[in-house]
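As you look at this complex, bear in mind that one protein chain is not there, while each of the others sits in place.
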Amino acid sequence: MRVGVLTGGGDCPGLNAVIRAVTKSLIHHGQCEVLGIADGFEGLMGQQPRVQALDWEAVSGILHIGGTILGTSNTANPLKDAATLAQVQANVQALGLDVVVAIGGDGTMSLAHGVAQATGMQCIGVPKTIDNDIAYCERSFGFDTAVATATDALRRIESTANSHHRVMIVETMGRHAGWLALEAGLAGAADIILLPELDYDLQAIAQVCQAREQRQRYTIICMGEGAKQSGASQTVQARVETSPDPVRLGGVGHVLRQQLQPLINSEVRTTVLGHIQRGGDPTPYDRVLASRYGHKAAQLVLAGQFGQMVTLQNGQIGSVPIASVANTQRTVPLGHELLVMAQDIGISLGRSRSKQ
Amino acid sequence: MRVGVLTGGGDCPGLNAVIRAVTKSLIHHGQCEVLGIADGFEGLMGQQPRVQALDWEAVSGILHIGGTILGTSNTANPLKDAATLAQVQANVQALGLDVVVAIGGDGTMSLAHGVAQATGMQCIGVPKTIDNDIAYCERSFGFDTAVATATDALRRIESTANSHHRVMIVETMGRHAGWLALEAGLAGAADIILLPELDYDLQAIAQVCQAREQRQRYTIICMGEGAKQSGASQTVQARVETSPDPVRLGGVGHVLRQQLQPLINSEVRTTVLGHIQRGGDPTPYDRVLASRYGHKAAQLVLAGQFGQMVTLQNGQIGSVPIASVANTQRTVPLGHELLVMAQDIGISLGRSRSKQ
Amino acid sequence: MRVGVLTGGGDCPGLNAVIRAVTKSLIHHGQCEVLGIADGFEGLMGQQPRVQALDWEAVSGILHIGGTILGTSNTANPLKDAATLAQVQANVQALGLDVVVAIGGDGTMSLAHGVAQATGMQCIGVPKTIDNDIAYCERSFGFDTAVATATDALRRIESTANSHHRVMIVETMGRHAGWLALEAGLAGAADIILLPELDYDLQAIAQVCQAREQRQRYTIICMGEGAKQSGASQTVQARVETSPDPVRLGGVGHVLRQQLQPLINSEVRTTVLGHIQRGGDPTPYDRVLASRYGHKAAQLVLAGQFGQMVTLQNGQIGSVPIASVANTQRTVPLGHELLVMAQDIGISLGRSRSKQ
Partner (left out) sequence: MRVGVLTGGGDCPGLNAVIRAVTKSLIHHGQCEVLGIADGFEGLMGQQPRVQALDWEAVSGILHIGGTILGTSNTANPLKDAATLAQVQANVQALGLDVVVAIGGDGTMSLAHGVAQATGMQCIGVPKTIDNDIAYCERSFGFDTAVATATDALRRIESTANSHHRVMIVETMGRHAGWLALEAGLAGAADIILLPELDYDLQAIAQVCQAREQRQRYTIICMGEGAKQSGASQTVQARVETSPDPVRLGGVGHVLRQQLQPLINSEVRTTVLGHIQRGGDPTPYDRVLASRYGHKAAQLVLAGQFGQMVTLQNGQIGSVPIASVANTQRTVPLGHELLVMAQDIGISLGRSRSKQ
């Protein structure tokens, strides 16, 4: 069997571990040949497909390395027009690919499914999201690393907050789902955690800061980039996203700083973590987890279970039809154990008590 | 309500996170007072109990710190005789403890249960094991940190193995269960992983090393301290454990080195990781996990569900009667997903192929 | 003898190690009492001085912790008017301080010297700068940690740059001196390093990026926050610094991104490292170095060599009169060994070849 492997969408720690596990599993089985496709679907969209043979040596020594050795693309769209789609189909046939393992997020899963529907290409999906928000994946690889990076940043910033008696806002990734801000906030001992799922009440935040000014004299706020103020927030958020200023404003962390500073005495500062959250070597946890995702993908290939996406539910690796994940998103549900715990140990979620 | 908290058995990253979460949850609830008991049950065994009040400040800033602020003991046995037991009972009464939260391993759970049976003391258990081998706990806090430490060591040692073309044996903890050697071996890209659950075949190991001498020119062996040779191993193992030499021999890693060196050309070296695996700051993952265990213990206290031990099954925090964990142990089952994966990606488990 | 210790200016990894070493050295000597002054000179400016006794226990366990246990202030000015100065003098006398050890940057050294001149207070200075730019200090504590943090960020960002074939700009601290961008750039394998000392030529940068688009397909630019474009830069820089926008623009990294994007094909992204560079636990190197600075300060106290600032020159700890450091700054000299090396190993300094 000849198997293509590609990585699409934003990079994520653990991609190489997936590539390694799927490749080694297929080669070890003895009947497979593996081709790495460059830069996601882009590698299949040109007149010359861009691929490299993946043998044992090519995937040795990459387990612990961040990024993806195959390259990736955020923008390549094999479905953009009929000509492109035809080219992809022709390339898949020319390369003799029996199946393509597509490692990527929501977008990549949709594209893979779309191409499969339109061209008959067989595919298997491996879900990837730094935000931990894909359905059927209770823990996505790369997430543990992102939590560790953000937690480390929170710890560093606590030194300064404490020494200077400041309110420090740390903005993490997480446009729609607050998992990263929540777990990093818990692990990094944030005093206030703000999530996209729970619109915040500015007064409630100010009260926490004021109360802490008396004793601890500093406050750490960990907020996901999708967090917004209750009520007025739509406008503010819109302003951030559509800002014409070519120098990017920096996001909700700066918005909150502007809102909060007039209400409290301590100086307020914001740090936007940005790209460092996506990069870096995967944690040991993520190396094992990503290997499991990759190994399962190989098992699906060998079993001929095409059209499936690898999943993790109740600690068990499994699979569902790729189509099932379209338009689903795993956000933090109200009443989730971690939210209850956060409040029980005295962390504010930026809401007045009656509303929590 | 007045609640005692103690930590027993070997130290483990995350103990302070448990202490913090249980204390903050109880204080936050408003009706509880928390006393920290020094050095496990030993703090209750003297004529003067040794305790300290745990208020909000006492448990702030300890989330990320290794070890236990309460101290611990490997040897204290409140059940050793009637007098001791009576003293413990008297101390519990004098302190006015409504319930004791005992954080510890198998041994501590048995002691807590035994004292409860004998004296009517109420107790709640929080399981702790660096080896990840307590029943009903699919992932114990501290384990992720130990895996990370051992993985880091494997990576360091790979530099040397590779540069000097050696066979390097790394001995991890894990007397009865191989989880630590298995996950660290997977995350650290070991070539051979040896577990207590699978007696190894010396010839099979030598063959892997010999094959690698031709190409990669080095081999990394990750072995749990309870791993033993198939057949002859009982004797060797016995010799290690009962060695009269007051200078400790170092364990199975040195035994394997002796066995293996005559069979292969490369130089063989052993590193015993030892105490560094238990220590150090918990990973962000373990900080969250340990907080969950502690928070659940507080919920059990507040609900009056005494005699229960906190559990983690299918990703859900829960509880079972403490008595249920006696004489159970969670070892790596044959056919476990991670064992299958290890072999499928070309890692040897030290067995000849027919027996694997 | 009674000795006051204070930390002024921005926080910096290693401050606690200095406090510990000066305190332990003085206590160990046997004839000294040490008082910690809160929040820099601010602790001496109120009607009630804010101090705490520093005994052995108070400074135990702080060697490896970032920030300062004494607190600090960026704004407190004991020289702002006669009344404040008189208050400081009265407090120093009331506390019976024979000498004050002031740990801080240029500003704190000036203030200490000014107060000493005006009031007769004896003082000893310990220089502190995350930018490594104080005269007579070839290596300031905290700098190694900042380099390590920035290097780690560069590595993380390289994962993404490489996977997405982007140009990534990383903006480090360093308003006037480029040491941090230079050493982090060297340690983090940046392709282009831009320093405040060397105005950059936009075309030269674009050419490097274009050349790399062909082969490596990504470029890492490490720039100090004081870096500016040759010629036109004054205006741009001024715009950044005086921007009326209450949401801070983010600095030169964003300016360069705007300038560079139209000139090249790859997508350009900027990460501003910000506060994470100041925080965090000091590296082992900085723990030893900061201890040396603190120990030397204690030796100066015990020898009665007041009015001196601790120095490090040619690897030797020593001292100079505090007054000597006023209005001096250690910038990267043209022709410095590290600049020569950078160019010799193929790193661009953002200059056309003829001008380098």
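Residue numbering begins at 1 within each chain, and the chains themselves are lettered A, B and C in the order written.
Just so it is clear, a residue touches a chain if its C-beta (ideal position, glycine included) is under 8 Å from a C-beta of that chain, and two chains touch if they have at least 3 such contacts.
Because the structure is predicted, anything quoted here is derived from the model rather than measured.
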### Chains in view touching the one left out
B, C
### Message
Which candidate, C:148, C:227 or C:349, sits in contact with the chain we can't see?
### Response
C:148
### Message
For the chain left out of this view, which of C:284, C:304 or C:321 touches it?
### Response
C:284
### Task
Check the options C:1, C:189 or C:206 and report the residue that touches the missing chain.
C:189
### Task
Kindly note down the residues of subunit C that lie in touch with the hidden chain.
20-21, 24-25, 28-29, 56, 61, 63-64, 138, 144, 147-148, 151, 155, 183-184, 186-189, 216, 283-285, 287-288, 291-292, 295, 298, 314-315, 317, 337-338, 340-341, 344-346
### Message
Applying the definition given at the start, please give the residues of subunit B touching the unseen chain.
### Response
7, 10-11, 13, 15, 39, 65-68, 71-74, 149, 152-153, 155-160, 162-165, 168, 217, 245-250, 254-255, 258, 269-272, 274-276, 278-280
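What we mean here is this: only the chains that are shown with their structure count from here on.
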### Task
Please indicate which chain is farthest from subunit C, where distance is taken between mean Cα coordinates of the chains.
B
### Task
Take the average of all CA coordinates in subunit A, do the same for subunit C, and state the distance between these two points in whole angstrom.
34
### Task
With chain centres taken as the means of their Cα atoms, state the distance from subunit B to subunit C in Å.
42
### Task
Any chance you could list the residues of subunit C touching two or more other chains?
none
